[in-house]
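Only one protein chain is missing from this complex, and each of the others stays in its spot.
== subunit A ==
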Amino acid sequence: MSKPLLIVVVEPDPDRAQPIAEGLRDTGQHDVRIIAEQSGLARKVAELRPDVVLIDIANPSRDVLEELALASGPSERPVAMFVDRSDEQLTRAAIEAGISAYVVDGLRAERIKPILDAAIARFHIFQQMRAELAATRAALEERKIIDRAKALLMKARGLDEEAAYGLLRKAAMDQGKRMADIAQQLVMAAGLLGR
């Protein structure tokens, strides 16, 4: 049994960090720490001396870690570059999932793979969840705004609900726009006119 690894997850969003950390713990007796605060990141990571650092590929703080990876001398047990030597496919899968990994030089590939696989899976699930949530929220917002526009039309022109809806739909088709956009314009104009 090889010794447990110290894995640091740099992630400001706790809703995202937690499941990733849990997923990683499931892969072995690893010590998983989360760093949420971006300030002083270089110092914190240098102090912890982790074996693996996982961070969102788009996180601006990555550039800080890059410096750390380069600056550390051989005696400082470098958190070296990126998971690049072991497995090209794995690297690509990680980048596509939006993860970058910094791995201590000399850590064996068979120890890195399960960790990355788990992280990739969690990143994917989270991204999908977030996309679905955003879509649901947007749809809800659109329905609300269409309802308000419909109410405005019903009141201003004395229409029933179906006719108001039809009028909105026709305007959208005539102008080649989405109904929600037309509704938004109508609501905004009504607001400006004080209605």
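The rule is simple: a residue touches a chain if its C-beta (ideal position, glycine included) is under 8 Å from a C-beta of that chain, and two chains touch if they have at least 3 such contacts; residues count from 1.
As a convention for this text, contacts and distances are computed from a predicted model.
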item: Chain excluded from display, named as in UniProt, from "Chemotaxis protein CheA", "Transglutaminase-like domain-containing protein", "histidine kinase" or "ABC transporter substrate-binding protein"; value: "ABC transporter substrate-binding protein"
item: Among A:L6, A:I34 or A:I57, residue touching the chain not depicted; value: A:I57
item: Where the unshown chain meets subunit A, residue by residue; value: 38-40, 42, 57-67, 70-71, 81-82, 84-85, 91-92, 95-96, 100
